[in-house]
Structure formats: C-alpha cells, structure tokens
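Entry: subunit A
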Amino acid sequence: MAAQVVIPGQPLYTPPTGSVASFRAGTGTYARGGTIYASLRGSCSREGGIISVLGKDDQQSIPEPNSTVIGTITRITRQAATLSLLTVDGKPCRPDFVGVIRAQDVRQTAKDSVKIWSCFRPGDVVRAKVISLGDSRSYFLSTAQNSLGVLFAVSGTTGATLEAVSWEEMRDPSSGELEGRKVAGPE
Partner candidate 1 sequence: MAQSTTASTEAPAGTSALTPALFKRLHPRPYLDRFLQEGVRPDGRPLGADAGEAVWRDASVNIGSISTAPSSALIRLGNTTLVCGITLEIAPPDITTPNQGFIVPNVDLPALCSPLFRPGPPSDEAQVLSTRLRDILIASNVLPLASLIIEPAKAAFVVYLDVVCLNFDGGILDAAVLACVGALKNLRLPKATWDPDTGATLCEPISEKAQGESIPLNPLPLSVTFGIFNGHLLPDPTLFESTLCTSHITIVVSSTTSKLLHVYQAGAPLFSAGADGVEGGGREQLKACIALARSRAKGLLEILA
Partner candidate 2 sequence: MPREVDPSINESEFLHKALQQGLRTDGRSVYDMRDVKLTFGDELGWVECRLGETRVVVQVSGEIVKPLADRPYEGFLVISTEISPMASSAYEAGRASDEEVLMARLLEKALRRSEAVDREALCIVAGQKVWSIRVDVHFLDDEGNMLDCASIAAITALRHFRRPDVTVIGEDVTIHSMAEHVPVPLAIHHTPICLTFAFFGDDSLAVLDPSHLESLLASGTLTLTLNSQQEICVLSKAGGVPLPADDIMKVIQIGVQRVKEVDALIKSSLEMEAKKTVVEVR
C-alpha cells in the first residue's frame, strides 16, 4: 500500500495538550513547539515511536561517517590512497566527492608495515567505510574490515581482470602473475 505523501512543513504529529508525546522526530522531520513537521517530501512512517519521512530512492546522498562507499583509486602516495567516489550506501553519487585512505586505515593488523603500493593501484575499484568528514578537501575512509578493500582491479601489464587468491594477493589469469592488493571479502 502506498504510504501517504507528505511535503516539507506539513505537521505530522502534535501531542494532545497535557499529555506526554508518544512520538519522537526521526529522519526527514523536525520538531518545533512540540509539533513534529516533515522536512522532506516523501512517505511518512510511524514505527517504534519515531516519526520519519523517507525521500525518494534515487536521492543524491552525501557521505557521512559510517557510510559505505565505493570508489576508484585516482592517486597513491606513500602515506595514502586517494579515491574518487562512485556510490554512497549503494546509491550513485556525484563523481567529485573525494576520499582518502591513509596508510594506518588500510587494515586492522600490522598497521605500521602497510605499503600502499602493495594494497591499491590507480584504477582499482574499492569498497570502504567513511570514518570522518576529514579535511576541507576529502573524506577519510577506512578499509580495515574483511568486507572492505579492492573489489575489482586490472593488471597493469596485460590489462586483464585480476582474480582474488587471498586477502593480500590477486592473480592475473592470463599470465599467472601475482599482484598485491587489500582484497575485499564477501560481506
């Protein structure tokens, strides 16, 4: 059943005078003078004592701490790998969001011995998690989880797509050569 469409500014809930509010304001809403209003255009849900409004699915999203993002590596240095983000939480985003995976955020263990070059190469498609809003330029990302890391990579020499053989290596099926990567496992 299609939920009721609400528009921004529409009052969703006003507690009866004198009684305690039975709903709290969730996402897509705001409270003013006790009344909860919608702040988004979308469908309204009242679950678990929280009123929230969900926008449409194809809404552009911006990265927030804890978002899962997918991006392409554009640049690597000794200290960090830079990504151009493709998706945020499974939704395509604008290409000009930039994220950085610093060497200490690549994996959980042996953080000090991380060599960026043996974890990422330019062009790799990587899944990562946002750990903070970062500086004015880029978001700080982390791949320090089993499910995070390189999803897709091609060989620098033959151009063939690499296959994962372990957490740390991928193989070129055409030449059999091994290349180092921080490989993402299944979720």
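How were these candidates chosen? In short, all candidates are chains of the complex that A comes from, given by their letters.
Quick notes on this one:
Definition applied: contacts are C-beta pairs under 8 Å (C-beta built on N, C-alpha and C of every residue); 3 or more make two chains touch, one makes a residue touch a chain; residues count from 1.
Please read these numbers as outputs of a predicted model, since none were measured by experiment.
One chain among 1 or 2 touches subunit A in this complex, and its number is 1. Put simply, subunit A touches candidate 1 in their complex at residues 58, 70, 86-87, 90-92, 94, 125, 127, 151-152, 160-161, 163-164, 184, 186-187.
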